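Pasting in a structure now, in structure tokens, and then I'll have a few things to ask.
Only one protein chain is missing; all other protein chains are in place.
Then we have subunit A:
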Amino acid sequence: MSDMKKLAIIATKGSLDWAYPPFILASTASALGYDTEIFFTFYGLQLLKKNMDLQVTPLGNPGMPMPMGMDKWFPIMGLTLPGMQGMMTSMMKKKMASKGVASLPELRDLCQEAEVRFIACQMTVDLFEMNTAEFIDGVEYAGAAAFFEFAGESDICLYI
């Protein structure tokens, strides 16, 4: 086991689009034989909820491709309209499903099946008074020192 390559990831973001990189990379690394750990901190903790209700927002993201020329119909002010975020999220999910992109719960399950370790930042859990009963099973709770114990020996370390 000790000669396995190691991948350490810090997942800090809690939006639908940014939830993909940690789970895609971790599941793939496991398939390639990496010993993999993800440390979830701040908004990244949303990725551990049983009911992952993640949204995507075009706000502050000029690089986001807009379907049907929506950026022309809805300039920045329009993107702040109520319901816009929900609509963008639903369109993004449909697009992903139609392109054969895995859903987040599916990718997360694949990570757990492949024994990727999920570590939740205890400090953030306390800070935001998060209810750990809402988190999936198999999550460990620890802090920065525990992250370094693994990351210090990793071959690849990513901050996402």
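A few remarks follow.
In this section, a contact is a pair of C-beta atoms (placed from the backbone, for glycine too) under 8 Å apart; a residue touches a chain by one contact, two chains touch by 3 or more; residues count from 1.
By definition in this document, contacts and distances are computed from a predicted model.
Of the candidates "SirA family protein", "Thiosulfate oxidation carrier complex protein SoxZ", "ABC transporter permease" or "Carbamoyl phosphate synthase large chain", the chain left out of this view carries the UniProt protein name "SirA family protein".
Interface note for the absent chain: among A:84, A:101 or A:123, the touching residue is A:101. Of the listed positions A:15, A:28 or A:57, the one in contact with the omitted chain in the full complex is A:28.
Although one chain is not displayed, its contacts with subunit A can still be listed: residues 24, 27-28, 31-33, 99-102, 110.
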